[in-house]
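Selected chains from the complex are presented in situ; the others are not included.
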Amino acid sequence: MSLRSLLLGVTRVKELSILLVTIAAGIYFTATSDAFNSLDNYQTIAQYVAPWAIIAAGQVMLLICGEIDLSAGFVFTLAPFMLTLFFVNGWPLWLALLGAIVVSTLVGLVNGLIRTLLNIPSFITTLGMAFLLQGLVLIISNARPVGAPKDSWVVDVFGGSRWTEFLWAAGAVVVMQVVLSATRFGVHTQATGGNPVGAAESGIPVNRVKVVNFAITSTLAGLAGILQGTRVGSYDPTNGGFTTMFFAVASAVIGGTALLGGSGTVVGAFLGALLLGIVFDGFNLTGVSANAFNVVLGAAILVAMVLNVTLIVVRKRAGSRELT
Amino acid sequence: MTADVIRVEGVSKSFGPVDALADITLHVRRGEVLGLIGDNGAGKSTLIKILTGYHQPDGGRILFEGEPATLKSVVHARSLGIETVFQDLAMVDDLPVYLNLHLNRELTHRPIPFLRRREMKHRAREALDSIGIDIPSVTAEVGMLSGGQRQAIAIARSVYSKAKLLLLDEPLAAMGAKESALILRLLQELKRRGDIAIILIAHNYGQVIDICDRVNLLQHGEITFDRPAAETSVAELLDLVNAEYHLGEP
Amino acid sequence: ACTGVQQAQNGGRSGPFPGNPGWRFVFVNHVTTNSFFVPTRSGLADAASLLGVPEPQWTGSENGNVAQMASAMETAINSKVDGIAVALTDDHAFVELTKRALGQGIPVIAYNASAAGNYPLTYVGQDLYLSGFRMGQRIAQKITSGDILVGISQPGGNNVQPRLDGITDALKQAAPGVRVQSVNTGAEQAGELNAMTAAYTGNTGAKGIYAVDAGSTAACAKLIADRGLSGKVGAGGFDLLDDTVAGVKGGALDFTIDQSPYLQGFLSVLYLYLFRLSGTLVAPPATDTGLTFVTKENVGPYATAHSRFEGGDNKDVIGMPGAIPLPPASVPSR
């Protein structure tokens, strides 16, 4: 009886279906490759997942309130170079890192203000910002990669030590999920996306909600960029960009966030990123070469989503049958 | 006799080519229910949206509790104690009933401001029960509910706030007979307590005369009729609105 | 469409060599789908086929993303492959990974791009920066002052940016009067033509039109043909797309640079194989795959053969020319 109600409770968890799909992907690769289940490989998967999950944690909030940030990938690229810039100008490393994060936040703020005050669609605002930042990175870096700083506790904490990047990702996901589902700000974000006019009539400061979410997304993107660059040991002007942004948004959408606003969960986005990471790693592990890789990747995304949708239908049916 | 909670003096508002309000002057006292009637498109909702800080008037002035007030925003108006049930209800379909009931007034813990979901559910249940509306579950998403159920939630939301001025824009439009009666009784209860002023928009003149102390008619962007409810009748109101219309004729 | 059917079974033996358990080699590349590496992939497939090992995996990043390359290399290490060839396009990102691979008995060699301070067993290829530097010197022979346009598909891209840097540095030394105006052409060939055309339209006084990636070079050739600029401006670039070869042949381009990408794949596999087979006894030699300026004189076979060695389909033996043009004179090592 208690097991039954437990099961019943489980079927009501929104993220269940995507979790099952992710597990299915794991089982598939376990069967096709011996090396899949090893700590080393888990770490590799974690490395794929972390940046997407961190950025997605912000994008989910933005998507829920009906916006999108195309420039997040370039904030990801920019932040490490801002850090370097501050660092070589004599700031202590921790302060340089903080400075880079603050710059990232400011970029988000500017995005949000342009979006809300000037009422320019976020697609265009952040597309313009994306190009602007990309150019800025090239100018700052002189189009050349630089080595990440080394030998400091700051480095160890922010990506240098094993798993720290992933821990930050997990932290970001937990914090943002709590913000979304356990705070007024989270409810207001949902209301802003679900019914902008209604939210405004209820006195919710919809513009402020949007600006804050732009700032959050950008901050997280900057953090993710620094973490990844530091882990890899190199800050590279071609990292990040539209590709990274794309996979972050895809993670969110795979995880159940509606592109048209109103609903979504951060945990779902994390599972979406995990699924993509497993698929990427798995196909590399089983030796799929570059030309065929995208065919397999595309097919895997489609199959996973079909499975996901089927599971959602099954889950809903099971849930409602039990309740009747 | 108590003072005016709100006074509107010569307020006007246009939307591009459409002059919704030309020159509106009205007032409501504490403990009073003012009925506002008028044709479709007369500008009633527009006036309400101005009083609630959602639109800004083009001209004229508003006095709240005797002081000139610029109602900058909905938050501002609400901070003064002005609550509204909008005609479009301002519901978020994706959110559950209890969160819609507490929209922008969510209860949180202290010092960590997490939502008190359990308490909000509990209060939502109570509020809806007291209105007497039958809603399957307070955790259901509002998008699934019937027209009357949605309206009941919007009303419960405003009635249970501690407002000084309550603005109701056709709150009974989609309500069943039973539910209407319960809500009218609720308004009567609020009125009896005497610490609130209410403006009620309704097209059912019987209800208006039953519940209101005074009736104002909005025509051509102006208030053309202002009379205590006791001194008028459904028939008179209908005659005013449309001379050709005669009560009883189908 | 891929080769690989014949290597489907694991393991095999070849010629005088003993059988092997089907060694799996992985190539980590920075621009996996770039046409430059088509001959490289032919080369590695040929070597694998010759030696009886499965066709190596070709992976990495499509657009020079270092983190993605590092993850791909890490995946290879995790799956305990038998050898890794990596294009070291970053000085820092692959150091720990190389150490880790070597520590686990996985040989690592660098191909196409190398980096200082890393520990690959050897390097097979040509230095990107050096190739740009040589091109700069070559430009300086023809142009000593004025503007030149240099198209680059992806500024900061680690397969092209070092070449541009090399050109700029060489010109600073050899022809300081030349001003380099770089043109951001974008990754797609059609856009490259538009960008080069617009840049030239705005600067018709330019003395030269050059490029540092395959697509932009082809665009230069097409632009010069379209506008009838043959012989009026200096022009040249990299790699051997059809339009480029036609451009050299027709005189639109003064030269294009061939880096023998075939050998980069072929030799890498051969070296990894021998290193394993001999239990480290046959240490792979550092190999300069050369830098050939393809000009009107030696373009003949490039234009007609469509050889697999240069990215074509032709698998036949290619007839030798009657005479072999003289290569650059040898330089004593001391």
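Residue numbering begins at 1 within each chain, and the chains themselves are lettered A, B and C in the order written.
In this section, a contact is a pair of C-beta atoms (placed from the backbone, for glycine too) under 8 Å apart; a residue touches a chain by one contact, two chains touch by 3 or more.
Computed from a prediction, not measured in an experiment: that's the story for all the values here.
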Per distinct chain type, what's the copy count in the full structure file? A x2, B x2, C x1
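As a working rule, only the chains that are shown with their structure count from here on.
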Looking at which chains touch which, would you call it a line, ring, star, complete or other? line
For subunit A and subunit C, what's the span in angstrom between their mean Cα positions? 35
Please work out the Cα centroid separation of subunit B and subunit C, and write it as a whole number of Å. 74
Sites on subunit C at which at least two other chains make contact: none
In the complex, go through subunit A and note every residue touching subunit B. 178, 182-184, 187-188, 190-191, 194-195, 197-205, 262-263
In the complex of these two chains, what residues of subunit A are touching subunit C? 33-35, 38, 40-41, 43-44, 47-48, 51, 137-138, 141, 143-145, 147-148, 228-229, 231-234, 236-239, 241, 243, 280-281, 284-285, 287-293
In their shared complex, at which residues does subunit B touch subunit A? 52, 54, 73-75, 77-78, 84, 86, 88-95, 99, 103-104, 106, 108, 113-115
